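Some notes on the structure that comes next.
A protein chain is absent from this complex, but the other protein chains hold their places.
For reference, chains read A and B in written order, and residue numbers begin at 1 within each chain.
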Amino acid sequence: MKLEINGQPYEVESDGDTPLLWVIRDELGMTGTKYGCGLAQCGACSVMVDGEIVRSCVTPLDSVANRSITTIEAIQNDAIGRKVVAAWVQHQVPQCGYCQSGQVMAATALLKQNDKPTEDDIAAAMVNLCRCGTYNAIKAAVQDLSGQKV
Amino acid sequence: MKKLLLVLLLIIVVVGGGLLWFVNHKPGSPFETAGTLPLPSTEVLARGEAVARQADCVACHSLPDGKPYAGGLEMGTPLGAIFATNITPDKENGIGNYSLADFDRAVRHGVTPDGERLYPAMPYPSYVKMSDEDIRDLYAYFMHQVQPAAVANRASGIEWPMNMRWPLALWNAVFVPSGTYAQKPQQDAQWNRGAYLVQAAGHCGACHTPRSVTMNEKALDEGGSAFLSGALLDGWYAPSLRQDVNTGLGRWSEEDIFQFLKNGRNQHAVVFGSMAEAYNNSTQFMSDDDLKAIGHYLKSLPGDASRDGTPWVYAAAAPAQGQAGTRGTPGSATYAAKCGFCHGTDGRGRSPWIPPLAGSPASLIEHADSQINVTLNGSARVVTAGVPDAYRMPSFRQQLSDREIADVLTYVRSTWGNHGDHVTQQEVNALRQHTDPASSTPIILQMR
Partner (left out) sequence: MNDIIRDLQVDNLQVDKDLPTGAPVNLSRRGLLVGSMGAAAGALVLGFGLPVRGARAQDAAKAVAPGTRVPAFLEIRPDNTARFLSPFVEGGQGVFTAMVQIVGEELDMDPKSFIVENAPTGSDYLVVFGKMRITGGSMSVRTSYDTMRKLGASARAMLLEAAATRLGVAADKLATEPGYVVHAASGQRIAYGDLAGDAMSLPVPAADSVTLRDPKQFRWIGKPVERLDVLDKSIGKAVYAIDLKVDGMLHAAVQHAPRLGMSVGAVRNEASVRAMKGVISVHHLPGAVAVVSERWWHAKRAVEALQVDWAEAGAKPVMDGIRVMPANFSTADFAERLANEPGDGKDAEKEGDAAAAFASAKTVVTATYHSQYLHHAQLEPPSTIARFNADGTLDVWMPNQAPEQFQADIAKRTGLDASKVNVHSPMLGGFFGRHFLYQAANPYPQAIQLAKETGRPVKVIWTREEEFLRDPMRPMAAVRFKGGLDANGMPVALEAISICEGPTEGIAGHNKDKLDETAVEGLTGKSYAIPNRRIAQIYVENPTMLAYWRSVGNSMNDFLYESFLDELADKGGKDPYELRMQLLKDNPRLSTLLKTVGEMSGGWKRGPFTAEDGTRRARGIAMASPFGSHTAAIAEVSIKAGEVVVHDVWEAIDPGSIVNPAIIEAQINSASALGVSQVLIEEAVYKNGMPVARNYDLYPILPPSRMPRVHARIIESGEKMGGIGEPGLPAVPPAVANAVSTLTGERVRRMPLSQYTFNS
């Protein structure tokens, strides 16, 4: 099957029902995208498909054929992604960091769709779990980015 | 099923003892004079096993951790629990002493060798239509292929006088058809095979046909328009298997039906709830020809537009919250956070792995029970050819309140062209009280 990840074409051999997560992590060896639950509960595995956030652990490979996938590895190639990362550093968001690839992806996807998210918009979009409880820092970082020109 | 015993009480009061003979007599069996049976061939045994799969005996008569067919499943009734019995050839606890005729009377007529009536939780009103040959093969299978298990039966929790079984004879006389399935010469062989499987061993109507106040299925074959028109049972709504465009199989091809029964999934749906069990233990093991025959037969059952409503047409949802300048409902926000990652913001799922909610019968039927149940509890793992599913439905009972579940399902049922009824907090609460979360571990009932 043909995939486009971070602007690069890939030919992968996994079966169509394989979760995108394991194709990315195992077959392609990009481990920035994390496995937390495999059940769409935590969001650690979030990636963007055509600019929309998806949870790759519940995204069958055959549903993303020929679509454009962005993983955390390419986050700084994206103008908004770069801003998000800068805000993450400024607010010193991560603790253990395990959820943060997914959090950064979610924030980037939100800001791509909506450059001035309100508090409610942020609450609706930033739903990934963080066991370290970095939620307030995440919120502050995203709020900082709200309304900023890219 | 639940009201059944109350109804029986009425019957006891009304009917006098004059019918004593009737209620104690044993129905006849064509096998009464069978005598000693020859040792069955492997072919007969294989056919018997296939019949056991069609009839899904294991679903009620085995427990996940128990010995095959040693009995088990608890069925709650308002009067107390009843337990499926040991049907291994154990002479002490099971059916080891049953003659073929005894076996026949139990399976097709719900009468034990000592004349006791079985509760119609045993679907003998369907099994009565099974052919003599199938009964003979099934008997051979149970006697020779099933290991005897010395597991005692559990007494029912129903107390006197409600535990008297004889009034069931009267119920049977009124509601149970007599005679095996009769071929319809005007239909082709495939149709007849499908009809036979659906009506007899498959006992599809036990879940999919609505019941009257007297708890009998309203129709037992295609002669009644209520047949397989959808019914509520034990917290699940078994949808119509007729050609209803919204709530039935109107949009499914014969091939779709075949795929569903064979693989547990197709572009429209994935088995869940009670059907996941029927699939795991029964339908996937049927032959391709039999499954195609079932599809063929079901496609011949007309829908009812007046019951089914305006045909569903997909409509794009209003953009969800989180996108510029929009405001969602509480239901849409919950959908985006909890459901959309799998079922898609467009409601179309990731077929055939994750089912669509847009246009699914469960989203269009007035009863939301199945959706409430599967949201509260998740669903059993779908095990195809021994391999558990790659994706499963989680349980949300610990994460979402009754209100939130009502809101999100109301959203699901009114978006993408869906027009099912809205869901109330009370409905969710009622099911929350009476159900448990599904196991995330695959449950495989063993037949040997």
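Here is the rule we use: contacts are C-beta pairs under 8 Å (C-beta built on N, C-alpha and C of every residue); 3 or more make two chains touch, one makes a residue touch a chain.
Note that this is a predicted model, so its numbers are computed, not measured.
**Student:** Among the options A:V49, A:I69 or A:M126, which residue touches the chain absent from this view?
**Tutor:** Looking across A:V49, A:I69 or A:M126, the contact with the absent chain belongs to A:M126.
**Student:** Kindly state which of the options A:V64, A:I80, A:V104 or A:L145 is in contact with the chain not pictured.
**Tutor:** A:V104
**Student:** For the chain that got dropped from the picture, name the residues of subunit A it touches.
**Tutor:** So the residues of subunit A touching the missing chain come out as 14-15, 18-19, 22, 25-27, 29-39, 41-42, 44, 71-73, 75-76, 85, 88-89, 92-101, 104, 123, 126-139.
**Student:** Can you list where subunit B touches the absent chain?
**Tutor:** Residues 378, 383, 386-388, 390, 394-399, 401, 403, 437, 440-442, 444, 446 of subunit B touch the chain absent from view.
By definition in this document, only the chains that are shown with their structure count from here on.
**Student:** Rounded to a whole Å, what is the gap between the Cα centroids of subunit A and subunit B?
**Tutor:** Between these chains, centre-to-centre, one finds 41 Å.
**Student:** Sort out for me which residues of subunit A touch subunit B in the complex.
**Tutor:** So the residues of subunit A touching subunit B come out as 17-19, 39-41, 52, 54-55, 58-60, 63, 110, 113-117, 120-121, 124-125, 127.
**Student:** Tell me, which parts of subunit B touch subunit A in their complex?
**Tutor:** Checking each residue of subunit B against subunit A gives 320-324, 327-328, 333, 336-337, 341-342, 345, 350, 353-354, 390-392, 394.
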